[in-house]
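Complex shown without one protein chain; remaining protein chains in place.
As written, the chains take the letters A and B, and residue 1 is the first residue of each chain.
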Amino acid sequence: MSAIALSDRQGRAASTGMWLFIASIVMFYGALFSGYVLLRAGSTVWETPWRTGLAAEWPIAVDHWFRTMWLGIAVMQSRRLSGTGVPVAGLPRFSWVIALAGTAFVWRCADIAGWLASRGLVPATSVPLACWYVLTGTVALLVAGGTIAAVWVALEPVPAVQRARRGAMLQRYWLLMFVLWITTVGGLYLV
Amino acid sequence: MRALTDHKTLGIAYANTSGVFMVVGFLLMLLFRWQLAWPGQPIPIATAIFGETNAPGGILLPEFYYQLVAMHGSVMIFLAVVPMAVGALGSYFVPLQIGAPGLAFPRLGAAGFLTYLAAGLLMAASFVLPGGAANSGWTSYPPLAILASSGQTVWLVGILMLGVSSMLGAISLVATVVAYRAPGLTLMRLPFFVWSQVMTALLLLLAFPALQGAAVFQLMDRVAGTSFFLPSGLAVSNTPLAVSGGGNPLLWQHLFWFLAHPEVYVLILPAMGVVAEVITAHARRALWRYGLMVGAVVALGAWSMVVWAHHMLLTGMSTTLSSFFQITTMAVSVPSVILITSLVVTLWGGAIRYTTAMCFALAFLPMFGLGGVTGLPLGLGPSNLILHDTYYVIGHFHYLVAPGTMFALFAAIYHWFPKITGRRLNERLGLVHFIGSFVAMNAVFLPMFLMGIMGVNRRMYDAGLQYQLAEPTLAWNPHMTWNAVALGVFQLVFLFNVVWSAKRGEPAENPWQATTLEWATTSPPPAGNFATPPVVTGGPYRYEEERA
Partner (left out) sequence: MIGEWLNRWLPAPASAHAARFDSVLAATHTEGALIFLSWLVLFAIMLVKFRARPGGAPGAPAGQRWPLVAVAAVVLGDVWLLAGSALPAWFERARPAPPGAAEVRVVAEQFAWNFHYPGPDLHFGRTNPSLITAADPIGIDRSDPAAADDFVLIGILVVPVDRPTVVHLSSKDVIHSFTLATMRVKQDVTPGLPVSTWFTPITTGSWEVGCSQLCGLGHYRMRALFEVRSEAEWQAFVADEVSRLEPPS
């Protein structure tokens, strides 16, 4: 295998691996989300803080859209990295933008969880709250992982071809996060 | 650690570790088989080994018995057979069979192994916790599993880690096959074993996350006091449970079996792959209707994801829904029959060499067949009702996995041992191992079908001593236990053979004159696998030249 062919193979392997990883996460999140749907469909009352008046105290739904925007910005930024195999000089900068958005997202999630918990609304309180914590927490965890990956891409000095490929992988992952978060917001608050 | 980034070292590490867990799982079984054969009779020295809390006066307590049963299943499936079939054989032979220098993501592969090792040690160590290891069966149905002692928490953490481990390994394996095939090695020239490994990896990737999701829910129920699987109004020993309620215990079963049914195919598909390799080489035949078999293995894998609720026919689900799952279940028999027919018809016109590897591979076929046909009554509502949760079920899935997959694993070891070590296993000892295992395995598992038909339930601490209908079967249990002991003795022969032959066995490069790509390099393969990168010009099984 010549050097160029090897690079092609690495790109193909990376791309395949990323799609498989995404499929795996989709199944994981799908299991949690379908659990949520089944529990909600099977229950007679479904009381959430934002349905019983508490939301007036804190515009939770608005806040979530705010967070969604953060993620959106991150994804938009990463979209500019399009084109595998092409060296992207500005990749570290974009990685930092993604990392910043991710950190803000995780911080907002922790903040709201803390706010709920301080009012005695913990996972054990009710199944709706337990679902809120698990779904939000899972996305936050996945976003945290993506943030770490972004920092890694920004910091590790690797050849330009490889860096561009990592940027493209990062972008795919963050698109997935975007989709997961829209699903979560929609499923938890809008339906 | 660095050495593990080499796929051969990784494969050997998986093989050794899963081999140890296989012995652990086997010993757990011997312990509870003692209790089944002689309920309440003290085991000499048991108190000294397991302590007063588990075996006072040498008598196994139910607390301990149910740990043994739950952990036998968990260890054998998650820590022994799958890591052996996928981790060891897949990591070692898939890169070789596709002419690749290694795995696409060596670090992922190594991380996967270390995660598996940590999960295994954690689960094994849970026996020392107060209350011991998990004791709610390998199926861990809530609410029972949520009320269980802390060993269950460790079990759940272990399952989460194993999910991560198999995901890492599977990604690495599939990406390797997609990107690193030798020039000329098209998809339809891949050895069947590679196809089976890819399908297995995909199943692990797509099905295991469902169990991980379920494990997250159950972990929350146990640790954070949530009620995902706990309905309202639960009272244990007439004391109301202090939880919010509002959950659904059946949700676990759906998520669990969504993994656990494909998991059965994870146990079976690599075995089919091995058998295909061994039969072709030792009968000097190309795989008969290779394309159809590839189609069947893909269909079988995909279809395995829509049959899960046949494990739940008696939960009270609607008749329409349960009929749907009965129909999908029957449809599984089509690709299964294609595979098993193709494997046997491959022998037609061949020149069968009765090596130990071939004996094990051939014995796999009827054993798997027996496991398969006993799946028929279990997949249909009325007959499932009669047999559900009886020993019939135990007989059924053990025929698939124990004389089934295990025999295929033995075939793989006898077949590929020269590839790994450059030496052959001793054939005479191998024959003793084969005949002994074959007889003992059947003597252990065949009576279980009859016990099940007679209505003897599984998971009985006293083997059914309390039940009238189990009375005639009590006398069978000692025989089954002695055969299990004999089975263990024959495995000692095997272990001796492996250790001895690795040092002093007859040197061999390619003793079977096999034509698949792993034999195109030296035995054992050098670092980087192939001195000159191979170029492929035809199918994997080129035995036609030998035709008379």
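The rule is short, and it goes like this: contacts are C-beta pairs under 8 Å (C-beta built on N, C-alpha and C of every residue); 3 or more make two chains touch, one makes a residue touch a chain.
Here the structure is a predicted model, which is why all the values come from computation and not from measurement.
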item: For the chain not depicted, the shown chains it touches; value: B
item: Absent-chain contact - pick from B:L27, B:L314, B:V489 or B:V535; value: B:L314
item: Touch criterion as defined above, residue of B:F21, B:W34, B:F50 or B:Y66 at the omitted chain; value: B:Y66
item: Touch criterion as defined above, residue of B:Y141, B:W482 or B:F530 at the omitted chain; value: B:Y141
item: Touching residue (missing chain; options B:L362, B:A411 or B:L425); value: B:L362
item: Full-complex contact with the absent chain, from B:S74, B:S166 or B:S342; value: B:S342
item: Positions on chain B where the hidden chain makes contact; value: 62-63, 66, 135-137, 141, 143-144, 147, 231-238, 240, 245, 247-250, 283-286, 288-289, 292, 314-316, 319, 322-323, 326-327, 330-331, 333-334, 337-338, 340-342, 344-354, 362, 365-366, 369-370, 373-374, 376-377, 380-383, 385-390, 450, 453-455, 457, 459-462, 464-469, 543, 546-548
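Going forward, only the chains that are shown with their structure count from here on.
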item: Chain A residues touching chain B - in the complex, by the definition given at the top; value: 1, 9-10, 12-14, 16-17, 20-21, 23-25, 27-32, 35, 38-39, 42-43, 122-127, 130, 133-134, 138
item: Sites on chain B touched by chain A in the complex; value: 104-105, 108, 167, 170-172, 174-176, 178-180, 205-214, 216-217, 220, 224-228, 243-244, 246-248, 251, 254-255, 258, 533
